[in-house]
Every structure is written in C-alpha cells, then in structure tokens.
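Apart from one protein chain that is not included, each protein chain of the complex appears where it belongs.
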Amino acid sequence: MAYPKDFKYTKEHEWIQVTGNTATVGITSHAQESLGDIVFIELPKVGAQLAAGKSFGTVESVKAVSELYAPASGKVTAVNDTLNQTPENVNKDAHAAWMIKLELSNPGETSGLLSADDYEKYVAEEK
Amino acid sequence: MLNFQITQLLNYPITQLQNSIMRYLPKSPADREKMLGNIGIKSVDDLFSPIPAQYRLTRDLKVPRQMGESEIIDYFRARAAENAEGYSFFLGAGAYRHYRPVVIDALISRGEFFTAYTPYQPEIAQGTLQAIFEFQTMVCELTGMEVANASMYDGSTGAAEALLMAVRVTGRKSAVVAKTVHPEYREVINTYVQHQGLPVSYFGYLENGRVDMADLEKKITDDTACVLIQSPNFFGTIEDVAAIADLVHKKGALLVVSIAEALSLGAVKPPVEADIVSMESQSFGVPLGYGGPYAGVLATKEKFVRQIPGRLVGQTTDQNGKRGFVLTLSTREQHIRREKATSNICTNQALIATMATIYMTIYGREGLKELALQNLSKATYAAGEFAKKGKILFAGAPRFNEFVVQTKDDPKQINDRLLEKKIIGGFPIGRYYPELGNATLWCCTELNTKEQIDACVQAVGQ
Partner (left out) sequence: MSNQDIKKATRHISQNESLIFEHSSPGKKGYRLPPLDVPAVDPQKALGTAARADLGNMPEVSEMEIIRHFTRISTWNYAIDLGMYPLGSCTMKYNARVNEVVVRLGGLAEAHPYQPEKTAQGALRVMKTLADCLLDITGMDAITLQPAAGAHGEMTGILLMHACLKSRGNPRKKILIPDSAHGTNPATAAICGYAVENLKSNEQGMVDIASLEAQMNEDVAGLMLTNPNTLGIFEQEIHKIADILHKKGGLLYMDGANMNALVGKTRPGDFGVDVMHLNLHKTFSTPHGGGGPGSGPVACKKILEPFLPKPVVVEKADGTLALDYERPQSVGRVRMFYGNFGMHVRALSYIMANGPDGLRQTTEDAVLNANYIRKNLQGHYDLPFNTPSMHEVVFSDHTQTEKGIKTGDIAKRLIDYGFHPYTVSFPLVVHGALMIEPTESESLEELDLFIDAMKSIARECQDDPELVKAAPHNTRVSRLDETAAARKPVLRWKP
C-alpha cells in the first residue's frame, strides 16, 4: 500500500498534509478498509477549535462508529460538504477525500507524528 | 371456581425431582441420561459447581405449586371476576376504550408474529420488518410528519425521549412544558431529566382550556430547546398548534406535540407545524389491559432523523434487486454507541405496533374518519346532557372526545353512587388541578350508547 510521502499519520489512522500554517486532514486507506462501507460522516462546523488528540467527529459504517481524532490543534477553516451526500468517496480514495482544513495554532506539533514509512510499518504490526 | 391464596400452594422442602416431568420441557429422563453421559458427568448438579456452596438453594422456591392448565385458567378467571366486568364506562385520561376488531388478535396470535425475535437477521424477519415499515408510513400520514420510528414504550416515555431529542438537536439545555400535558407524563419527564442537568419550567392555561400563550412567551428563553404541549390536551381541548408553533419557532426552539388519544387524528388537523410528535398508539386496537403494554411512537422531520431514538426500519434491495426491509441507522442505538447512544432503549413494542398497524388498516382512510366522528358526536351529546346537571368547563375552544364537568358534589361521592349502578364514572382531576375544585374528566367513545349516557347523567344528577 502506498501511503503518500508528503502526509503525516496518527496511530488512530488519520492523515494530515501540512503546508506552512495550514493543514488538510482525512483518514487513511487502512482506516476505511477496517470500517467497511461508510454510511455517514459527522464533521465539525467551520470556525470550531480543535485540540490535538481530541475527538472532532465520527465516521459510521453500518455496524460501527469510530471517533475522528485531531492530528493537530487549530481552527477549522473548511469542511468537505460533498462527504455529506457521498460518504463513499472515502472508501473509493481515502487519501484524496479530505475532511477538514485547519489553520494550525501550533505548527510544530506535527513533528511527533508518523512518516509514511513508519505508518506502513505500524499498520503491518497491528495485523 | 378455585380461589388460590399463595400460602395454600407452598411446598417448601425440596421435592424429589429426579425425573420431574413438566410439559414445556421436551426431554425425557432417558434423553437427559444420554446427554450427561455424552458430556461425561454424573449429575446435572456438577454443572452448577461454579456457584459457591453457601449460595446454593437447598429448598423449593416459595411459589405456587405446579398447576394444571385448567387450574391456571380458573385462577385468572377468578381474578378477572374481581375486576368490574360489564360496567358502562366513561374513563379516558390517557387510556381509551375503543372497539378492537377480531381480525387483530386472529393475525397477531400467529406464532410467526408473536414468537418472533427482533428482526436483526432481516432475511428471516421480513414479516415483522414490513409490518413496521407500514406502521411508520401510516404514522407519518396521520401525524403529518416525515419519518416515524418503530415505537417507544408508551406516550409518557415517548414525550420524555422527545424532549431529550430536542436537546440533542438544538444543543440548548432547558425545556418548557404545558400544565395541560397529562400529569403522569410530566412526572415521567421529571424522572428522565433530573440527572441530565435539564431544568423544566411550566406554563398555564386559560379559561377556554387552551394554553396561555402570554405565559408561554414569558417562560421561553434563549436556552429553551423545546416547548412541549399535548393536543387534544389533558382536558380534551384541542390546541391552536399553528399559533403556538409560530411563537416557539420565533424564539429558536422546537415544538414537541404529544398526542394521547391517537384517534383524534381521524377528525382533527394533524400538528404539521410541530418538529417532533410523540404519540401514544393505545387507541389503535391495543387492549386497556390495566395500563400496559401500550406503544408510543416518535415522528419528526427528515432532517432530525439521526437524532431519533429507537428502532427504524428502512427499505432496500437484496443481491437480486428484490425489495426488502432492514433495521437501519443502527449506529444511533445502544448496541453500537453504548454510552453515546441517543437512548438506552433496546426492546420496543413491536407486537403492539403491529396491532396498531392492523387496526389502522382495517379502518383506513374512511373508517378512521367515521370512527372519530362517532366519538366526537357521542362526547358532544354527553356534554350537552351533563350541562343540565353541572358546569362544563373550558367552553370556547374545540374538544374531541373528552370534557371536564364541575359539580357541587365531591366527584368521589358521585362515582361511588355510579358504581352501585354499575357505571364507572369519569376521572376526578382535583388532585392534579386543585384550582378546578370538584372537577371530573369524562370520556365518550363509539362504545358508549345513548342509553348508557342518559342513565349516567341521570345518576349523576341525583
């Protein structure tokens, strides 16, 4: 599985792509595979303040709900509304289906996250 | 006719039960021996060794001895005879005596309906699922809402759950409830909200029996999640739902309308302006049964569907494109969300909802209207007759099949008089509304004949 090199990853299977002070967040391909068919995604509103490591929403499949954990702290500047109508986009291409965009309050925070290689190793060990 | 007292039937010491034969248990002594041998143990008591010795019961339970079927029936026949049977009847107040077409029991007594489990395995539960889907549809048609769930315990817990749902939807943390909502509903709401940090305030009513809108306006705040009213209300009066909705919505709150007498929807305009409707379905073919089981239902707008508690049945297709039904949006529920669930409800009232579905089908579009009109006519006639013997309160606003009469005499004395004539009179409401003095709530349904009404009015007047 190819995990994009320019993303960073959390142990809870979120990815974050950082450009300067802003970031884009989604869940990994491994996450969508474990969840199965995604039926609903609950995301915060624009303007919400997120704290790193805390839940910012949920992803639902038919039989399970998973929390989404913020990879970094910041303010939500954009939310991908298309996921409302077509949550299956995350199943189709999890790394392209972004969920929220953030204005980072502490850009240094993300240095502690996993690189693509480390994440791939982590996933392999989990299995 | 046998009259069992529990003490007559006790048999405390352990009875010799090596080969106890009980007709529900499909195993012979030989079967049990075979199984013990297969498992490799001497006696079934070996299987109970995990229970510490000091806690193992060494005596019989103090329950009546095993009874033959005819004895059981005799026992309950005796109990039934101790309840007034064959009296004429004027009680309503949240539970209504309507005729139950025989087709209902003929159908729900089928083992495939009443001994079936919750439809978690849809391939072998399409009967239950389709019946509930039809129930959901009919409830929407009658209440004017867009989605309905597959039933709550009853109208009182339904109202409480509707309130909690409004809190989830709006994010606000208080509620305003009309004093004309059934007193027991209000007690239940209080029990449900007391640990959720949810203050509830109440608003009063006017001389015409309708809610006091001026009082309501004073009580709504920016933190009000919803306003709860009942229509027809506890006095039988029909509220001006549109006007109340206007006020409530202007303040950013939701309107929850509770319906205790579902049959009113046959004649009364449905509360389409409401955001959530909580309805008790007992009127639709459910026996009075001394208070339960009944079935509540919540109905609401599509945009709130993910906050609705309880089971939902949805339509879908199978792998061959065939239409079928499944429980859906289960992630709202306790078995998945656990502590974050919309409610802790698991078992609902599916069989009762099925009774209601069959009832609504039997009467249908024209029958519910005709039946409601009969109720309206009977109650109007009765109120007219009672007016000659007492004061009919809350004139000036429309009513359905209940009305309140104020008398000089104490309602309890009147009811005692009526009992001697084999009449069960109305419900004295002074204990809940002391300001109304000697007031009684009377109900007339299609089952009250003119003779009964006339006889009752005469007996009251004496």
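Per-chain numbering from 1; labels A and B assigned in written order.
Rule of thumb we're sticking to: a contact is a pair of C-beta atoms (placed from the backbone, for glycine too) under 8 Å apart; a residue touches a chain by one contact, two chains touch by 3 or more.
Everything numeric here is computed off the predicted structure, so don't read it as measured data.
**Q** For the chain not shown, which residue from B:208, B:413 or B:449 touches it across the whole complex?
**A** Of the listed residues, the one touching the omitted chain is B:449.
**Q** Using the document's contact rule, name the residues of chain A that touch the chain not shown here.
**A** With respect to the unshown chain, the touching residues of chain A are 36-37, 39-40, 60-63, 87-88.
The working rule: only the chains that are shown with their structure count from here on.
**Q** Where on chain A does chain B make contact in their complex?
**A** Contact set of chain A toward chain B: 39-40, 60-65.
**Q** Residue numbers of chain B touching chain A in their complex, please.
**A** My answer: residues 306, 330-331, 336-337, 340.
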